[in-house]
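Omission of a single protein chain aside, the complex is shown with its protein chains in their original locations.
And then chain A:
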Amino acid sequence: MSDTTTDNSTQTGEDQDLGAAGSQLSTAPVEDAPSPNLPALGVIGWARWFWRQLTSMRVALLLLLLLSLAAIPGSLIPQTGVDETRVADFRERHDVLAPVYDKLGLFHVYSSVWFSAIYILLFVSLIGCIVPRTWQFVGQLRGRPPGAPRRLTRLPAHTAWRTSATPEEVREAALALLKKRRFRAHTVGDAVAAEKGYLREFGNLAFHLALIVMLIAFAWGQLFKSEGNKIVVEGDGFSNTLTQYDDFKSGNLFTNDDLVPFSFDVKEFTGTYERTGPNRGTPRTYETEVTYTEGADGDEKHTVIKVNKPLKIGDAKVYLVSHGYAPVVTVRDGKGEIVYQDAVPLLPLDNNVTSNGVVKVLDGYRNPQGKKEQLGFQAFFVPTFGGSASGTMLSQFPALDYPVLALNAYHGDLKADSGIPQSVYQMDKTKMKEFKDADGQLLKKLLTPGETMKLPGGAGSITFEKDIKEWAGFQVVQEPGGGWALGGALTAIGGLAASLFVQRRRVWVRAVRGDDGVTVVEMAGLGRSESAKVPEELGDLAGVLYERAPGVADPEPDGTPQPDAAPPSEDPGASDASGTTTSTDTDSQAVPAEGAEQQ
């Protein structure tokens, strides 16, 4: 895990030559080939072996791929955490597949055992990788860049020239120059060793640590999360206590005391809709005016809640998530006295807000015989009726252009006191009797605002009032840890950018007096990845240093060229610290002067 750089072949291939020069240019774990013969291991041996496997880059890579693979089914199969109704629908349509899916946890992939196992293993692997690397990095920060390798010619970027300055002067100038360029530099023996770009490793570690922070913050949020829904009709209010919610879900560690105290009143809902074109009926504005108070008795404040603009109070956020109509109806008994008058919120069925629901008169009604009875009306509402000729009862448009309320009527016992919680949008008809019309059919009627449906036999009436209210559905969410997740995310981006864009590289400058008494300066650069930037920077540095330690003419290559005389190209003799001329570098044939410079 946790190394995102290119190949380190420069390092591994030539370690013999470079000594410690290329070591620890990164703290990336050394890839050890899986050993073919497993030694006889004890329990601890096996544990260690397992740990080493788990924290190896290869296994981490496999876990990463496994994680992406495991995430796929959750995007294709309906998830209970995302859309409960679609899961129910799926269960109905697939009675063979559904139980199998249930066993495999495919309806809640992201909290299933196997998905959790993958990411927990991945994060253990990550921690097992990051912790040692952090210590190693701290060690590197406290230490100093390693001294120059014996043969600087072997490094990916190299240059040399002869100068009249003394070696001491050159080293001093080089040290000053490198320090000025923000390298960590020091003199070891006859050379200056310098390193830069520690931010890369730092960013890398920060990125991976940030991932852990994000995971913990997310898990924390899930455990202490609460989420409730509430429908509030215009003019009504809500205060944030458990009993007020229509439905409520919470994480395992959530307690009711965690609810942020506040309350709000809905003043007005405003919705406008596209009138023309292919997207006719699509909402254009969608907002609710509310007044709210923080705490038990704070000041009343006024605000507008929109789709992308939740109301934030402490840890809680109040979202506007749905909308519908609540026609006001008045029910009168046989004597003409009002027994019920209220706005009845109805649930939308489609995008044009065709809605249905139930008007329930529980108390206060007496039938013409003077007996206490309950009344129930199934209500079907369309904000824009297509007209009786249209042959459809479905709404044609979401706004209140031609509102029509269709009602039927029942009387009897609604069984509301049976102790079983009842939906306010459905009617239990088992103990209810139909009101009949003149033909003996179930009494039903289409009402326009202001119209009244009379119940037969002087049983009273129900009136569809002209004042049609709207309701807004709110979701109140409390999810702690969001700040940590955001902090982690931002750190991750910063760390990632640093680890991908910063080059960690080393530069060495060696200055020694050659056999003929002239100082030979050699510079070489080494990066983690084979980047064009390393030679570029080296050239730049060499240019500056060259001005302070100007070159002198090469000795005439009269007939027999001296090995240490050719400045820019391979020059094994000069690079030898001892000053004695060594044999010619046989490897120099392999040096591509041209090809490698491109790209």
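Here, a contact is a pair of C-beta atoms (placed from the backbone, for glycine too) under 8 Å apart; a residue touches a chain by one contact, two chains touch by 3 or more; residues count from 1.
One rule holds in what follows: contacts and distances are computed from a predicted model.
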item	value
Per UniProt record, name of the chain withheld from view ["Cytochrome c-type biogenesis protein CcsB", "CO/xanthine dehydrogenase Mo-binding subunit", "Oligopeptide ABC transporter permease" or "NADH-quinone oxidoreductase subunit"]	"Cytochrome c-type biogenesis protein CcsB"
Sole residue of A:236, A:258, A:274 or A:451 that reaches the chain not shown, by the stated touch rule	A:274
Among A:133, A:158 or A:411, residue touching the chain not depicted	A:158
Sole contact to the chain not displayed, among A:304, A:393 or A:552	A:552
Among A:47, A:82 or A:100, residue touching the chain not depicted	A:82
Touch with the omitted chain, as defined above, among A:47, A:253, A:442 or A:500	A:500
Touch list for chain A against the chain that is not drawn	1, 3-10, 13-14, 28, 31, 33, 57-58, 60-61, 64-65, 67-68, 71-72, 74-76, 79, 81-82, 109-110, 153-161, 218, 227, 274, 277-279, 282-286, 306-310, 317, 319, 321-323, 351, 475, 477, 479, 482, 485-486, 489-490, 492-493, 496-497, 500-501, 523, 530, 535, 538-539, 542-543, 546, 550-557, 565-570, 588-599
